[in-house]
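All protein chains of the complex are present and in place, except for one that has been dropped.
Letters A and B mark the chains in the order given here, with residues in each chain numbered from 1 onward.
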Amino acid sequence: MNTSNSTFVRTEMLPQKAPPITEAGAVKWMRENLFSSPLNVLLTVLGVGAVAYLVLHIAPWLSRSVWNAASLTECRQIIEARYGEGATGACWAVIRERWPQYLFGFYPQHLYWRPVLAFVLLCVAVAPVLFDKLPRKMLWFSLIYPAVGFWLLWGGSVWVPVAALAGFAIGYVAAQVVKPLAGTILATIAAVVTPVLWWLFLAGPAADAVHSVLPIALESVRSREFGGFILAFTIGFTGIAFSLPLGVMLALGRQSDMFIVNKLSVGFIEFIRGVPLITLLFTASLLLNYFLPPGTDFDIILRVIIMVVLFAAAYIAEVIRGGLAALPRGQYEAADALGLDYWKAQRLIIMPQALKISIPGIVSTFIGLFKDTTLVVFVGLLDPLKGITDAVRASTDWKGIYWEPYIFVGTIFFIFCFGMSRYSMYLESKLKTDHR
Amino acid sequence: MAVVTEDPKAGFRLGMLIYDTRYRSITIQIVVLFLFMAGAAWLIDNLIRNLEALGRGIDFGFLWNRAGYDINQTLVEYTNDSTHARAMLVGLLNTLLIAFLGCIAATVLGVIAGVLRLSKNWVVGRLMTVYVEIFRNIPLLLWILMIYTIFTEALPAPNAFRGENPAASMALFDTVAFTNRYTAIPWLVFDNSLGWLQLGPIWLNLDLTVIIVALVGGFLINRAILKRATRIQEATGIRPTTWWQSLIALFGPIILVKFVLGTHFDYPSLQGFNFTGGLQVSNSLVALWLALTLYTAAFIAEIVRGGINAISRGQTEAAFALGLRPGRTMSLIILPQAMRVIIPPLISQYLNLTKNSSLAIAVGYMDLRGTLGGITLNQTGRGLEAMLLLMLIYLLISLTISGAMNVYNQSVKLKER
Partner (left out) sequence: MKKSVFLGTLAATTLFAGMALAQGTSTLDTVKARGELNCGVNTGLVGFAAPDANGNWQGFDVALCKAVAAAIFGDASKVVYIPTTSADRFEQLTSGKIDFLIRNTTWTFSRDTDLKMDFVGVNYYDGQGFMVRKDLGVSSAKELNGATICIQTGTTTELNLADYFKANNLTYTAVPVETNAEGEQQYLAGACDAYTTDASGLAATRAAFADPDNHIILPEIISKEPLGPAVRHGDSAWGDVIRWTMNALIAAEEFGITSANIDELATSSQNPEVQRLLGSSTDNLGAMLGLDAGWAKNAIKASGNYGEIFAATIGESTPIGLARGLNAQWTQGGLLYTPPFR
């Protein structure tokens, strides 16, 4: 059949037509994403309305910010002079004037460089832990950082942290000495026992002795002078660093077949998870002394850190237990089949997988821990949120200022917590090995 | 565990306690137990010696002394002549009240926010993400303080309602007053109140009891009626008309109670310094409740989202294939299955909320921490006893909640056979 001369058959393609207006571009997107059903229309309208309401109420207040003033009254005068009678605006001058207190509390002014340096070094120490692209040798610095950070923040004789570090060296040496004599297990026991003995009985006098020969010391700063964000960071980061290993131990204890170990772990975890953190902090600050030998009086921040660590560790233990439970039984059996002993199996097979599964939970526990550092105000420490803000407000100049300090402190907490949660998502996706 | 193959009868050597896997776990347990006991003994010994040095012992007798202070929100009868134990009870009930209200509201809000976060609606989805991220990443204490400050600073004082041209006026046809101290709302009162019944240490509000009995009774009678109808239907094939019986069963008792007790609304009115009449819901309660709800709901939203995401896509597709609309798919297919994933973490959020309610101290809400762990502790100086009691009570509450929820969890668990 010859179609070439059929008049009703088109031989050339029509130019493509633009899609209907409702099926393309912004309109399509809006139809699909905003107005797909009556309910969605309602939700969109409500959502946009809520955002508009908030913006309309907060934006003018924020736009009328004052950064330079000596007191709240002056601030209000400036705003009224600039924007007319009755205008209200944000008075950030309080942050500008009091930011050293928000950052350092009552830390001596001429020593501000020390917490700053400690913070910078902290970043250096944490970087290789967080990002595996960095040279592995940096981990050595991460290992000694706790001693460095402690010395920088609290000052005092350099030999105290050095003596504390020496405990590990002593443990290592003891293990090496005992191993050829009595085998691995006794060596392990020696590696644990000797440092503990060293710390309990010898570290102090040894540090004193060396110090009297070679006094290298920084001006010491008391815990009571800590405040604001250095307090939050000190408690937060030390808490994070300690609670993970303790949490792993507790989780293993809870999974253990050994009756006593298991019951003790369960009891501890359930007790800690069952009481509010502030009762634990209160116990730490006031009642702990009843349970220690007469005359013991150790540092308030240290006591708070211990309680925070115990609290977070119990939660982490539960998170990791979830991770352990989620591992297929076959993994354990495979480890046994390879002839690995308990610790090798944990270290090489079980924990890497269990921890990977538990990352989101662990990080959210860390975030919780960091946020909970604000509760130390109830035991009389100057946290940035309430302690410092109340101290600022107690002065005549800044009486009656509420929103600005809350917003400032809230923003800083948000930045760090949000950063942590984003990092956990990054880590999760990086470690993802299944091909879904 | 390595499998032991050698002959177990080969004589016992001391080294086997460590090297033989059969004995090692016992050795470890004994060492752990010994260390634990030694530690506990050390602590208790210290405690006894310290208390001796201070010249006092552990004595809970203070609980039966007169408390002497007033509490601004009491769910049971309490005056400053009552004992510290009673003040503790008042605080406990306040804690339970805020925990109960908070858990309910946080669940509702959390489920809504979690579902909406997965919504295809771009604006709502983003809005919920922002809400969740903001509330999860800022300390709860800040939210409590901020919301309380909003209440105190933004709402008018009762004084503002006074005079010819008041600066503030009551809402909802002059029945509700929002002040910076409390919200005064109309409240049902009984003309022929039955009063309180004291059963040992427990006081029973008879009016409330009668109402609850009437409601529950009506509900049970209704169930019996429906059951009977079903039985008749199964036997004869004809279902009797039951709607009027149900109606009577459900509403009859409560209407009867209303007439017997003679109820009317009591409206708040400004008298002297404050509103009187009606019910005054204090701002500390509302602010704390709001803050706990918004904060916990953000976590619950994430749990719900995770739970929904855990249900395989095939379930949704199957539901769509059956012709179910998206809303029905969510409520009939996805959520019931997601519940199994959601409930365990939800329990721990309830526990968190209950424990977080101890931050009530920041807004002056007299919860357990405020009465027993606050004023009683300060007035009597019995820090050790009060804190031990406080921890014990919180522990009991927590264990009860988690126990109850675990039972529920077992009942909804996927039955595998």
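One rule holds for everything that comes next: a contact is a pair of C-beta atoms (placed from the backbone, for glycine too) under 8 Å apart; a residue touches a chain by one contact, two chains touch by 3 or more.
Since the structure is predicted, the reported quantities are computational estimates derived from the model, not experimental observations.
Among B:Q29, B:N159, B:S246 or B:S269, only B:N159 touches the chain left out of the display. Contact with the chain not shown here comes from a single listed residue; of A:G167, A:G247 or A:G410, that residue is A:G167.
Residue B:Y69 is the one among B:Y69, B:W122 or B:F251 that touches the chain missing from this view. The chain that is not drawn here is touched, among residues A:L121, A:I144 or A:L327, by A:I144.
Counting over the whole complex, subunit B has residues 50, 53-56, 68-72, 80, 149, 152-153, 156-157, 159-160, 180-181, 271-274, 276, 283, 361-362, 364, 366, 370, 374-375, 377-381, 383 touching the chain that is not drawn.
By the touch criterion stated above, the residues of subunit A touching the omitted chain are 73, 98, 101, 106, 109, 143-144, 146-147, 150, 160-161, 163-165, 167-168, 195-196, 199-201, 203-205, 207, 222, 224-225, 238, 241-242, 245, 282, 285-287, 289-290, 294-300, 302, 305-306, 379-380, 390-391, 393-396, 399-400, 402.
Just so it is clear, only the chains that are shown with their structure count from here on.
One inter-chain figure worth recording: subunit A and subunit B are separated by 28 Å, centre to centre, where each centre is the mean of the chain's CA atoms.
Considering their complex, residues 1-2, 18-19, 25, 28-29, 32-33, 36, 43, 46-47, 49-51, 53, 116, 119-124, 127, 133-134, 136-142, 145-146, 149, 153, 327, 348, 351, 355-356, 358-359, 361-362, 369, 373, 383-384, 387, 390-391, 394-395, 398-399 of subunit B touch subunit A.
Residues of subunit A touching subunit B in their complex: 32-34, 36, 39-40, 43-44, 47-48, 50-51, 183, 185-186, 257-261, 264, 270-271, 273-279, 282-283, 286-287, 289-294, 318, 336, 339, 341-342, 364, 367, 371-372, 374-375, 377-378, 385-386, 402-403, 406, 409-410, 413-414, 417-418, 421.
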